[in-house]
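Following: one structure in structure tokens, then a few remarks.
What you see is part of a larger complex, with each chain still in position.
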């Protein structure tokens, strides 16, 4: 099995989850209020009260086949709005 | 006279707490107001100011200066972004220009609140219906900004399907802060009309507590504004100049319109402040979604890092002098 880590702006969370559901992921976990720095911008906690929001970190444990489906769906989102996606190996306990 | 007004403004609790926050960043104190507490105060202030505005709108009715003022407010929130866009295009691409322009066409509720406190402190009367102008002015500039992108941007934006008119209007009218402000205004209006005892029971929450909560929030705004300064410096001298001179320019147009509308000095100041202030709540939220090509650090650091502090500390008393000079006989 695989583990997919997605990190992107909280405001895109709904669109992203819709894409994940469309790719029929078995489940996902969301951490909001995440901050960070990418190539493009710094996201800090103190701006959360404005509408900008912070980042969301989404973890998905799934098979490679699901990753392939996800990939098509979310690559445009990530390239347009920014954010990162990394895959690693994971095996169920 | 301006100096004395500035001093009087600076020595009020809201401005002093704003300074306390700013200074905390300057001297590297670890004072912080963790999320989501600023959101609590921000929501509270919008709810309370909307509710109180609704009450007073019901009392004053829609006669006299109400309709003209609100129409003038809408006009200004359409005009200002166009002027800003033209100026910003000298240096920036369409996306950044449109996003910054929209922010300056919209308003800052906290600047408005601070101006109200300033007027109360000076014993200058003003009308509750100005809150309606505040609520109404939050959104049109967003629409102008998004239309500018739609018209002026290169045609092949990847996600341009987002830019249909429906979703533009949605972003403009239904973002959290505009929605809460308008909704609370309506609730205040309905309560005043149908349930006077409800008005009285809300008073300790929306009325009495307001000033202190404003101070607490301004403490946080001081921290947040000061933290934007480094990225403002990176944004360069053009934007820094823009963030100070544009509000003054907009204030100038505003005072002229206020003269035309024959507003009293209190209402005139509030109208001018609406023109001069820039949004760091509704507009950035909408722009982040619909114009991700624009750099958020540009529209945030100008509005929040410079224009907001400038208005709070120097702008309001300067605009008051302007009002007194240009429309001396009204009111």
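A and B are the chain letters, set down in written order, and residue numbers restart from 1 in every chain.
Basically, a contact is a pair of C-beta atoms (placed from the backbone, for glycine too) under 8 Å apart; a residue touches a chain by one contact, two chains touch by 3 or more.
Since this is a predicted model, take the numbers as computed values, not measurements.
Engineer: Note down how many copies of every displayed chain the full complex holds, formula style.
Structural biologist: Putting it as a formula, the complex in this file is A x3, B x3.
By definition in this document, only the chains that are shown with their structure count from here on.
Engineer: Chain A to chain B: how many Å between their CA centres?
Structural biologist: Each chain reduced to its C-alpha mean, chain A and chain B end up 33 Å apart.
Engineer: Considering the complex alone, what residue numbers of chain A touch chain B?
Structural biologist: Those in contact with chain B are residues 9, 11, 33, 41-42, 44-54, 76, 79-82.
Engineer: Which residues of chain B touch chain A once you look at their complex with the stated criterion?
Structural biologist: Touch list, chain B to chain A: 32, 34-36, 38-39, 42, 158-159, 175-177, 220, 223-224, 227, 231, 280-282, 284-286, 288-289, 292, 295-297, 300, 304.
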